[in-house]
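Yeah, one chain of the complex is gone here, protein chain that is, but the others are all in their spots.
And then chain A:
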Amino acid sequence: MLDSTFFIEKGIIILVVFAVTMIFAMYSTWAERKVAAFLQDRVGPNRAGFGGLLQPLADGLKLFSKEEFFPNTPNKFLFIVGPAIAMSTALMTSAVLPWGDKLVIFGKEVILQATDIDVALLYVFGVISVGVYGIMIGGWASNNKFSLMGAVRASSQMISYEVAMGLSIIALLMMTGTLSLKEISMQQSEWRWNVLYQPVSFLIFLICAFAETNRTPFDLAECESELIGGYHTEYSSMKMGFYLFAEYANMFISSAILSILFFGGYNYPGMQWMTENVGVNAANVLGIIALLVKICCFIFFYMWVRWTIPRFRYDQLMNLGWRILIPLAIINIMITGVCILAFK
C-alpha cells in the first residue's frame, strides 16, 4: 500500500487542496468588496485588471511591502506566533474534506481526499478550537489593553459558541452514526440531504459558524468604535494580513463543512445516472464542481448577511449562545433520539 505512487498521489491532492483554499481565501477578499459594493448600489474595485480581478494581488503586494511595526512588548516571539497559529489552523482543516468520491487515472482509483480519518469531524473541531489561541496570543502579546479586551471578547465568544456547535452536531451524528466526513457525504446521495432531516441542527450550526469565523453579526473581536480595532490593533503589514486572510480561509472551510454536513457535499441530483451512463471521472468532476458551487453560495450568504445585520451587543451575544442555542440544541438531541427510536 505504502508505495511511492501513494505519496505522489496524496502529495498532489494536498497541494491542490492547499492552492484551492488559498485562491478561495484570496478571491473572497475581492468578492467581499464587490458584494458589499453591489449591495450598496456601488461598483466596487474595478481598476486593477478586468473587474478588479487583480485586486487581491495588489493587496498582497501592498501588505508585504508595508513597514513592519513591533510594539514595545516583552512577548515579541508570541507576537509573531499569533498570526502564524491563526493562519495554519485555518489551512489545516482542509485536509479531511472530501472533494469527491474517486477518480480513475491510468486504471488506478484516486480517492479525492487528502486523508480519510474516522474522526474527521472531531479533528475539524479540535483544529478550529486551536484557532482561538492565535487570537488570544496575538491580543495578549500586543501589550495593549484594547487588544487584550478584543482578544478576551473574541475567545470567550468562540469558546461559548463552540459548545452550541458541538451539541448541534450530536443530533446529526446520532442519525448518521459516523464521524467520517466521507461517510456522511456518501449517505446523502440523491437528495437525502441532512438539512431536510435536521433543519434545527443546521440553523444552530450556521449561527455558530458565523460566530466561529468572527463574521458579522458576531464580529465583536474587531470593533473599531469601542476597541480601536480589537485583537489586531497593533498588527501591521503581512502579520495583519495573515489575521484577515485566516478569517477568509476559515470562511471557506466553514462553508465547505456546512455543505458537506448538511447539503450533500459533492452529491448532486443525477450523480448515480451520470456514473452509470457517462463514466466515473465525469461524474466526479461534476461532483467537485457541485461542491464548489455550494461553497460559493455559502460564502455569498456570509457576505450577504454581513451587509444586512448589525453587530450584536456583547450581553446579547452571550445570551443567545448560552441561554438559547445550547438548550435548543439539547432539545433537538432529545427529539432526534425519540424519532430514531420511534421509526427504527
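Note that contacts are C-beta pairs under 8 Å (C-beta built on N, C-alpha and C of every residue); 3 or more make two chains touch, one makes a residue touch a chain; residues count from 1.
One rule holds in what follows: contacts and distances are computed from a predicted model.
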item: Listed names "2Fe-2S ferredoxin", "NADH-quinone oxidoreductase subunit I", "Chemotaxis protein CheW" or "CRISPR-associated endoribonuclease Cas2", matching UniProt entry of the absent chain; value: "NADH-quinone oxidoreductase subunit I"
item: Hidden partner chain, touching residue among A:Arg42, A:Lys62, A:Lys108 or A:Lys145; value: A:Arg42
item: Absent-chain contact - pick from A:Ile228, A:Val305 or A:Met318; value: A:Val305
item: Chain A residues that touch the omitted chain in the full complex; value: 35, 38-43, 46, 304-305, 307-309
